[in-house]
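One protein chain is absent from this view; the other protein chains keep their places.
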Amino acid sequence: MENAPVYLDHAASTPVRPRVAEAMCECLGPLGAQANPSSAHAEGRRAGAVVLRAREAVARLVGATPSSILFTSGATESDNLAVLGAARAGRDRGRHVVTSRTEHRAVLDACRQLEREGFEVTWLHPDAGGRIPPELVAGALREDTVLVTIMHANNETGVVNDVAGIAAACRGLGVTLHVDAAQTAGRIPLDVVDLGADLVAFTAHKLGGPKGVGALYVRDRPRPALQPIAFGGGQERGLRPGTLATHQLLGFGLACDIAAAELEQEAERVAGLRERLWEALRPVGHAWRNGGDGPRVPGILNAGFAGVEGESLLLALAGDVLASSGSACSSASAEPSYVLRALGLSDLACQASLRLSLGWSTTAAEVDRAAAAIRRAVARLRSIAPARATERVA
Amino acid sequence: MENAPVYLDHAASTPVRPRVAEAMCECLGPLGAQANPSSAHAEGRRAGAVVLRAREAVARLVGATPSSILFTSGATESDNLAVLGAARAGRDRGRHVVTSRTEHRAVLDACRQLEREGFEVTWLHPDAGGRIPPELVAGALREDTVLVTIMHANNETGVVNDVAGIAAACRGLGVTLHVDAAQTAGRIPLDVVDLGADLVAFTAHKLGGPKGVGALYVRDRPRPALQPIAFGGGQERGLRPGTLATHQLLGFGLACDIAAAELEQEAERVAGLRERLWEALRPVGHAWRNGGDGPRVPGILNAGFAGVEGESLLLALAGDVLASSGSACSSASAEPSYVLRALGLSDLACQASLRLSLGWSTTAAEVDRAAAAIRRAVARLRSIAPARATERVA
Amino acid sequence: MTGADPYSPRVRELFAAAPRAGSLGPGSGRVRWGEAMALERGAWVRFEVRVEAGVVVEARFRAWGCPHVLAASALAAERLEGWAPGAAPGLDAATLSAELGVPAEKLGRLLVVEDAVTALAAAAAPAD
Partner (left out) sequence: MTGADPYSPRVRELFAAAPRAGSLGPGSGRVRWGEAMALERGAWVRFEVRVEAGVVVEARFRAWGCPHVLAASALAAERLEGWAPGAAPGLDAATLSAELGVPAEKLGRLLVVEDAVTALAAAAAPAD
């Protein structure tokens, strides 16, 4: 693997932890839990017990009770169930929703759908550091606000919002607070009670688990009103129907257990690697970090290189480093990142930016190799660019 | 495995085919396709290529073009997207929906949700054989009908509807036809063009693939209007957002390939085993088959045993045979099967019925072992029941 | 949610052994029976007892229904031995269900067991 490109795209998806993959394989094998976990017979109950343990593991990682964890197909679905579900359930009380411009598209697009359904959405702008200050949320609340949805950490910049502060602003006002924690669960300590949110979205594939499975925390007491987005079957307390995917949940739960066991030590290690990467990149000159100071997840370095365009940088790096210029789902589009634009960056600066995201599989040697490759690629692209392009960064 | 109970619950979920499990494990391993299939870099594209091949395999199995296959988390989600999505998209043209009493709960409950949203639903009753005759559908159509949703084969009785006939009744009337084919894909020849449906729901875990992944066929030309039930990310033509689960899709695709290669031979083999089972059960006396004559899937035998109650029969069999008295998702509830009731069976007859479902893993030796165990258990329970219970079957 | 065993060990044991299932054979004393049926609830239960000197010396049950109904009937039959008709049998649904750990959604069915006990109590009551 010495010559394989360095994978610095953990924010898009983490490789599955080997122990997780192994356990999932066993579950898929002839002696695995193959029956439908809703079946009443012994094999069904055995699968059901796997589901139960997974629910407990997810709950443990985030300080929740098992009964408050609903399984979904990923954070996209969790976000939709939370945003559409809470707003629709509250539409008789009010039709105002508060969110931010830097949410993941799952939240943004769900909010746009709410607008089509007659809701009014307040789109908050982050401060220059990329954060949504609690005061800003407090100022946006109205009598008819039914839902506030603000992400825990942003998937492009890694900056962490003061969710507890936002929760305090919402408290007692009958507002449901949803938090997209896809980028934080398993990466930084996260306790749903401390967060104070009513709904929190998670996904397995950002914390060493498989793709295609996630969870929504739904606070127990008081339980926020939630209208399902799909119906039938009665699974997950009638809020999320469909046969539960035993092997997927097993992998999710085990990944949570591993993440929980290594959380603080890994957070420190990965943050150290991120700083090592940044220090190794700075000598290239005319480089900056997006997202300012303040709390951020350990694994994301969003850096700009004047005179360089992100997509070309990625292609120049292709044999050496795998990364993204924005979020994976928008990486195919030619649009500059809406998240960086919302931070107030110029077009040039947005397009000169690269998201390098580290995680459990990242080593110091990889960081050094990646940094050297990035320095070379930046220098080469600058030598091709118009001379003034390197100077022109807002 | 000589003493393991015989698994006769393929209609609830099939065991994953060993080759499918193996390929999925490889995909989850260190050299697998671990990146986000939406990522633009080489690893992302490699994952994307896996997704593409899976899409082609699913399409091939059902005679569709790859671009008409959307991936989902299972048939429950596919049904919801189809039913809610087509009706909501058509609500300006009309608010009438036609379905049947014997649909899967994913369709039933989605239709009930449409009723809450102001749609009027016509709930058709099956004939005594459990089928919805095309004439019945034709008679229910109105000027304002926007959606007809009728399943291909029923998951409790296995009876197959004349979907082509139903499609003919709908043709030219601007009605979208959705078909839940969870129980037929990979089990009997199925060609979406021959079916003539606009939307068809599939799930991997009924055809030897993994749980938690499915598909919705959306006809290409003309393309039915469909409003998504979740938003964000832009995946699957904007109709179904969320990171695609590469390993799951790989498993789904491979299971489709295997099913396609063995389709006719397996259908014959499994139907033969089903008849062998029935012939071996008949000597117990006072036994009948639910679902009458006519086309049915090979793997489902729904049989009644006078004087016996289904749940007790299942428990008496627990060490020998794993089966269900109804669908898996309702097996925990104490309600008699709504499907059998819709067929006109008495309470006693409904509750005396057992669904024995066979599939790729079932052998003749297993069938013989299961039949012997069932005969014993029926005899034992009859010896406990009030003497007249065995005679009183409507 | 999923995963829990719906049957307590006691239910499994009574279901598997079904002690006192069947009918009374010929013998001395008075034989009395009580029956209740609610097919829509999925239960049909019959008790037979042999009464000697004002006390049940032998009890049998027959039952059609789910494992909880069968187990509750077996338990009731066991308790009926030694019971003196005329006294309250104390075998109501709540008591049986508590002892057997029956899930709430099955309570309706245990009422049928209770009804059969009640019918038996009426049939066995000493003529005064």
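First chain written, first letter: the chains are A, B and C, and each begins at residue 1.
Here, a contact is a pair of C-beta atoms (placed from the backbone, for glycine too) under 8 Å apart; a residue touches a chain by one contact, two chains touch by 3 or more.
Remember, predicted model here, so these are calculated numbers, not experimental data.
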Chains shown that the absent chain touches, full complex: A, B
Of B:Leu244, B:Ala342 or B:Leu356, the residue in touch with the unshown chain: B:Leu244
Among B:Ala12, B:Leu28, B:Val51 or B:Val179, the residue in touch with the chain that has been omitted: B:Val51
From B:Thr14, B:Ser38, B:Asn155 or B:Ser337, residue that would touch the chain that is not displayed: B:Ser38
In subunit B, positions touching the absent partner: 37-38, 40, 44-45, 47-52, 55, 67, 235-237, 244
Subunit A residues that touch the omitted chain in the full complex: 307-309, 311-312, 315-316, 332-334, 336, 346-348, 351, 381, 383-387, 389
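Simple rule for what comes next: only the chains that are shown with their structure count from here on.
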Chain nearest the global centroid, as defined over all protein CA atoms shown: B
Top chain pair, ranked by number of contacting C-beta pairs: A-B
Most distant chain from subunit C, judged by the mean position of its C-alpha atoms: A
Rounded Å distance between subunit A and subunit B, as computed from the means of their C-alpha atoms: 34
Distance from the mean Cα position of subunit C to that of subunit A, given in whole angstrom: 57
Contacts with 2+ other chains: residues of subunit A: 38, 40, 44, 235, 244
Contacts with two or more other chains, residues of subunit C listed in rising order: 2, 6
